[in-house]
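Every protein chain except one is present and positioned as in the full complex.
By written order: A and B. Residues from 1 in each chain.
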Amino acid sequence: QQTFNFKMTTTWPAGTPYYQSGPGSAEAFAKRVEDMSNGRLKIKVYAAGELVPAFEGFDAASAGIVEMNHGVSYYWAGKTFAAQYFATVPFGMSFMGHHAWLYHGGGIDLWNEVYKPFNVVAMPVGCSGVQMTGWFKKPVESVSDFNGLKMRIPGLAGRMYADLGVDVKLLPGGEIFPALERGVIDAAEWVGPYLDRRLGLQNAAKYYYTTGWHEPATTSEIVINQGAWDKLPKDLQAIVRAAADATNQEGLLWLDAKNGEALSDMVDNFDVKIARLPDDVIKALRESARTTLEDAAAKDPMVKKVHESFFNFKKNHDKWNQISETTFQTTVR
Amino acid sequence: MPMNEILSILMLVSFIVLLTLGVRVAYAIAISGVVFGLIGFGPMLFNLLPSRLYGVATNYTLLAVPLFVFMGVMLEKSRIAEDMLDVMGHVAGRLRGGMGVAIIFVGVLMGAATGIVGATIVTLSLIALPTLLKRGYDHGLATGAICASGTLGQILPPSLILILLSDLMGESVGTLFAAAIMPGLMLAALYVIYILVVAWIWPNVAPAIPAAERAQVSGKQLIIDVIRGVLPPILLVFAVLGSIIGGVAAPTEAAAMGAFGALVIVAISGKLSMSVLRQTLRSTLITTSMIMFIIFASQAFSLAFRGLGGEDLIGEFMELVPGGLWGTIIFMMILLFILGFFLEWIEISYIVLPLLLPFFVAAGVDMVWLAMLICMNLQTSFLTPPFGWALFFIKGAAPPEVQIGSIYKGVIPFIGLQVIGLALLMMFPDIATWLPKAIGWMK
C-alpha cells in the first residue's frame, strides 16, 4: 500500500498548547491521522519559523511547496476578506451556532469556494470557544473611556475599537507583556484565561474584561494543497476529515476545561478582577461591526454571498438558541 | 550513514573551507546551503526561501538594527562618544580599565532595550572601539569586552530566546524576563571584575589616561567636562530606557527614541552638518546591511539543514546521552554549545529542545531555571570562534587594523567567564528564581 509523507506548517510558536502541541493541537491532529491510517499518511508538523515564518504557510500550501498549513482563516483576510467569516464573526454566533453553520448550513462549502482560487481545501480543526475582551490597566465604564485608550488589538476588531477612538497598536507576541506592564499600552487582547495566564498578562494588568464579542467562536483550520488532497485515496481523505473533526472537539473541550481552572487561579491568587463591558460600549461596537461587515459585503460579491449565508443562518439559530441555551444559562442554572 | 546525513556534514565542511579561504561569510554560508540542499533535496526546497527572506526583511524586532546603528554612528561621527569615554577615563584617574568597565555598563543598558545582538555589538564597537584602541587598549581585550557585553542583550530582557523558551516551556514571558535579570547582571559583574583584575596585573592591556594628560585637567575643569561629556549620553540612556520604563515606548520603539535622541543632541551641540548627516546615513546603511545579509544568507543554510534532515543527525547523537539528570543537563549544554558554532540560536532551539524537554519535564526540573541555563549557554555560543556571529558582527564594524585573529583570542577569556557564570547558575538556582519569587510572579 502506498504511503504518503506530508509536511504541515503552522502559524503557531513551537510548544504553544492547544494550537501547536498537546490536546486539540496541530501535532495532535497529525498524530491522530498517522494512528488512524496505520502510518500510511505521516504528517510532519513545523512550528512557525521552523520552515517558514508564521504567516507564510498558507502561500506555501497554496503553491504546493508544503502539503498542509494549520492556522486560522482570518489571518488570510488580506488575501480574501471572505476568509474572515469562517474563523469567527464579531457579534456572530458562539461554538454551537458557528459550527452548526459550518457543518450543516453550507459554511464549509463556501469556505472551499472562497479558497478555490488559492488551490487549497479547508476544514475546521479546533475551536477556542468564546474568547475574552482582554486585559485593561484601568476599569472602563463608558464609551468615552475608550477614547484615546491605547490597545494592542490586531485584525478586524481593531477597526471597531478605532471607531470608538481607541489608538490601535500592533505588537509582536513578545512585546505585549513589557508594553502592557509599563503602560505603553492600556489594554491588550490575547485569547482566554488559560493561554493569557501563560503569557503572564495577569502580572501586567488587573482588569480582565469579558466577553469576546469580537471572537465568539474562533475556529482553527487546516488547508491542504488541492493536488496533494486529490492524490490521497478515498479512505485517507476520510481519515483526514475524521481526524480533523475529532481534534476540533478535543481542543474545544480541553481548553474549556483548562480555562475554568486558570480563571479561578488568577482571581484567587493574582488579584485579577473580572468585569463585563458596559452596555453602551457593546452597543457602539455592535453598530460598528455591522456597518463594517455590510460595507465589505457591498464591495465584493463573494463576501456578500458568505455574509448572507452566515446571517440568514444566524437569524433562525438565534431564535432557537434564545429559547434553549440562553434560557438555560440565564434562568435554570 | 544515510546519504542526506553525509550531505549535511559535507555542507558544513564546505562552509568551513569557503570561510577559511576568505569568501565573505554571508556568501559562504548561503552557497553551501544552496548547493547541498539542491543535491540532497532538489529545487523544491528553496521555493520556501523567499518566505524566509521576507520574514527576515520584515521582522519587527530587527528594526533595532538600523535604529541602534544610526545612534552609534551619529555619536561616533559627532565625537560625542569619544568625549564621553575620555571623560570617563579621566574620572577613573589612576584606575586602569576604567573605559573597559564603562563599555560593560553601556552594554547592559543597551541590552535592556533590545534582544538583537548584532545591533548592540555593532553599536558598541562604533561608539567605543576607536577610542579604546587610541588609548592603547589591547585589541583582544577591547573587542572581547564589546562582544561579551553586547551579547548580554540576549539574556537581559527583552530577550528573544526567552520569548521562544516561554512558548516551548509553558512559563510566562514575564516570569522568565524577571528571572533573567540577576543572571544577566551577574555576568556583567564578572566581566567588570575580570577587566579590573587584568588591568591591574598587566598595566599595558587597559591603560589609564597618562598622568601628564590628567594633570592638565584641573578638578574644576573635570567637573565641567563631566557635565559636558557625560550629560548627552545620560540623556540618551534616559531616552531609551526611560521611554520603556516610563511607559512611553515599547522596547523596539525605544531604539528609535535613542536614534532620534542622538540626532537632537548632536544638533543642539552644533555638530550636525549636512555632511555629518549624509555620512552617518551611509555608514548606517552599510553596517545594517552587513548584519542583515548574514541573517538573510543563513536562511538558505538552515533551510537546507532541515531539508536534509539534519535534525535526525542530532536525534541519533541524542542516543549518546549518558543518563541521569545532571548527565543530561551537561550533555545538553555541550550540544547547544557545539551547535552554536554554525546554527542560529532559533534553529538550535527548534531542533534540540523538543527532543530533550520531555525528559526534563518528567524529571520535574524547574523550567525557569532550565530556561536561564539554556539562554546563557546560547549566549555563549554567539562568542565561540570560529563561527560565533558576534565575532563576525564586530569584525564588520571594527576599524580595519583589528584582525579577526585578535578578536578570536580576545573573546576566549570572556567565554571562560561565561562558563563560570553558567556553573554558578547551575549550583545556585536561586540566582534565577529569587527575583520572580520575590515579586510574586513565580510560585
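Just so we're on the same page, contacts are C-beta pairs under 8 Å (C-beta built on N, C-alpha and C of every residue); 3 or more make two chains touch, one makes a residue touch a chain.
As a working rule, contacts and distances are computed from a predicted model.
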Given "Urea amidolyase related protein", "TRAP transporter small permease protein", "Aspartyl/glutamyl-tRNA(Asn/Gln) amidotransferase subunit C" or "Sulfur oxidation c-type cytochrome SoxX", the protein name in the UniProt record of the chain not shown would be "TRAP transporter small permease protein"
Across the complex, visible chains touched by the hidden chain are A, B
From the list B:4, B:78 or B:243, which touches the chain that is not on show? B:243
Of the residues B:121, B:165, B:198 or B:257, I need the one that contacts the missing chain. B:257
Chain not shown: contacting residue from B:196, B:281 or B:338: B:281
May I ask which residue of A:117, A:139 or A:301 touches the chain that does not appear here? A:117
Touching the absent chain: which residues on chain B qualify? 18-28, 30-31, 34, 46-47, 49-51, 53-54, 56-60, 62-63, 65-67, 70, 243, 248-249, 253, 256-257, 259-260, 263, 277-278, 281-282, 284-290, 292-294, 296, 386, 392-393, 395-396, 403-405, 408
Interface with the undisplayed chain - residues on chain A: 59, 62-63, 74-80, 117-118, 148-150, 154-156, 158-159, 162, 167-170, 292
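One rule holds for everything that comes next: only the chains that are shown with their structure count from here on.
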Taking each chain's centre as the mean position of its Cα atoms, how many Å separate chain A from chain B? 36
Spell out the residues on chain B that touch chain A in their complex, using ranges where they run on. 44, 47-48, 51-52, 54-55, 60-61, 157-158, 160, 163-164, 166-170, 172-175, 177, 244-253, 303, 306, 346, 349-350, 353-354, 357, 441, 443
List the residues on chain A that touch chain B in their complex, please. 13-17, 47, 49-53, 56, 59-60, 63, 65-66, 169, 171-175, 177-179, 181-185, 197-200, 203-204, 269
